[in-house]
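With one protein chain withheld, the remaining protein chains of the complex are depicted in position.
So, subunit A:
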């Protein structure tokens, strides 16, 4: 008898304990999922305020320790120029901050100034200059400094390329490719002074104190050698010098280090009620990305199961039909499938690390401004 008594007492103690620490299921669903109904998504806002569930005795605050415990990264794909990973346990505001920084604030090198010596091709100077600016350069921006308006171009802030191509008279038309840009590690070769006052000889548009070959480990160049710059007809020629400088994507997209960086929330497909027989087959056929699969039941029956929820594009085709009530489409609010496509200057994993560093620097700047 005493045994039974203690047991029942324990059970009574357990109940309020659970109620204190756990939200009811429907609120937990609203907190952690966005539900995509046939007409519109619901619960898109989420609960950010730390005291949102104070009346129920549930703490909604996130301390740094709690964040560190729950945060996870799972890499799905990593190649030389693109990667996909899952970032779990982080809010959209922070995931979005990284995306914004990747696109607009991680620096790269790009051609900014063109010194056109000769251009007899059909492509206009400004169009040609613009095209050159967009060519991705294989140069690590971390090795260079920013150049401001009054700075003299030197070996630490400028990369000089030369393009000198001509099409001989009577020959076939030629295509000028980006591979023909020639790196000048010693700096500009164009003379600044006009011939009349050429007393101080060899004053060029840059003042390199040493060759870039000495300060860089590997030679610089363009990332892709097969980008068409222009086409030259017989007798036409282009002679120019291009100066590349360090910059960020918010000034001009040519400095953006990513082709694009994006994320999506992890889709979750839930079958609320069993879907069997013909209905199941119809459902499998309806999904354009084959999220569903058929499971054979022992007695010859068929049942729909969710096979590849990750592939779901949330087209909502499955929740719109007659059996739409039986399926729920959701997204996990704190699980992001992140994709980064690099343009080539830096590998994608380095880009992400740089982006996180930039957010840290921003915080540091504001802290020092406040104190």
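General remarks:
Operating definition for what follows: a contact is a pair of C-beta atoms (placed from the backbone, for glycine too) under 8 Å apart; a residue touches a chain by one contact, two chains touch by 3 or more; residues count from 1.
Throughout what follows, contacts and distances are computed from a predicted model.
In the listed set "DNA repair protein RAD51 homolog 3", "DNA replication complex GINS protein SLD5", "PPM-type phosphatase domain-containing protein" or "DNA-directed RNA polymerases I and III subunit RPAC2", the entry agreeing with the UniProt name of the missing subunit chain is "DNA-directed RNA polymerases I and III subunit RPAC2".
Of the candidate positions A:29, A:56, A:94 or A:174, contact with the hidden chain is made by A:94. Checked against the hidden chain, the listed residues A:37, A:50 or A:274 yield one contact partner: A:50. Residue-level contact of subunit A with the missing chain is found at 48-51, 59-64, 67-68, 71-75, 78, 85, 90-91, 93-94, 96-97, 100-101, 105, 349, 352-353, 356-357, 359-360, 362-364, 366-367, 369-371.
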